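Only a single protein chain was left out; the remaining protein chains are all shown in position.
Take a look at chain A:
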């Protein structure tokens, strides 16, 4: 279990490692030191204009084995809502409120081959993974895309350490990453590949589409999601279960399952994460937009629009602005 408690980490070093990219080395207090495994990140409290603190997530790019020093690397974003500006203002001796390392992007040992695909500062989520897999003797390729070499943090370090396992794709040098060709080659030559992707949304979309198009197994494509939360924000909606004579309201902080149970429905469920499918109920009618937040239903099942994972999925108001309503059946 990871703790999301914030503590005061001391800034011990700040360095520019690429155009606009600042490396910040943090020293957590002794009681809060935890080894940072590859793929971990810190939740960091930043001040944004208007003075309200917000939480941002930054990958741990490297760390000491005992977690006494952790490095994050943050790109100064012109469209920043203030998070990257806050980190770029830090100087040695300052304090940053952050969590211990949290894991959303763990690497699995034992795949036939690994393709790590980083775009720009996305390398921060994959550098430690690349080093670990190399030490384990795994078959690993790190494809690292960027506009120019001076905008690609840690490129030289990684090339020096990992040699020809690193494949830079530098668009200003006329070497633009061809995602479709790369995934097509993977499907042809090494279909047992497990891919880990971190970079701009455009890159992730392109990889996801190519991965599907070339028939590669969906579970072998890994990317970091900092808490997936549906396409619509959670809002209150009415739910009816006529078979049991139930009508109730699902508040934004609650779920269909909880609301129906509170009204006396005895329903089956297990994982409460939208994964196992045990809680699926038939949908009789919907006013509004169904927001599937599970990973259980297939695309065809979603298109059929006749079932719902009641542990996580919701309904949002449609464009007509009518009060959203969900009418369910029992299986």
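In this text, contacts are C-beta pairs under 8 Å (C-beta built on N, C-alpha and C of every residue); 3 or more make two chains touch, one makes a residue touch a chain; residues count from 1.
The criterion applied here is as follows: contacts and distances are computed from a predicted model.
Asker: Out of "Signal recognition particle receptor FtsY", "Rieske 2Fe-2S domain-containing protein", "Formate dehydrogenase subunit delta" or "PadR family transcriptional regulator", which one is the UniProt protein name for the chain not included here?
Answerer: Going by its UniProt entry, the chain not pictured is "Rieske 2Fe-2S domain-containing protein".
Asker: Check each of A:48, A:276, A:289 or A:327 against the chain that is not shown and name the one that touches it.
Answerer: With A:48, A:276, A:289 or A:327 as choices, the missing chain is touched by A:276.
Asker: Would you mind spotting which of A:93, A:137, A:253 or A:321 touches the chain that isn't drawn?
Answerer: Touches the omitted chain: A:137.
Asker: Check the options A:6, A:111, A:204 or A:326 and report the residue that touches the missing chain.
Answerer: A:111
Asker: List the chain A residues touching the unshown chain?
Answerer: Residues of chain A in touch with the missing chain: 37-38, 108-112, 132, 135-137, 191-192, 194, 217-220, 271, 273, 275-277, 295-298, 300-301.
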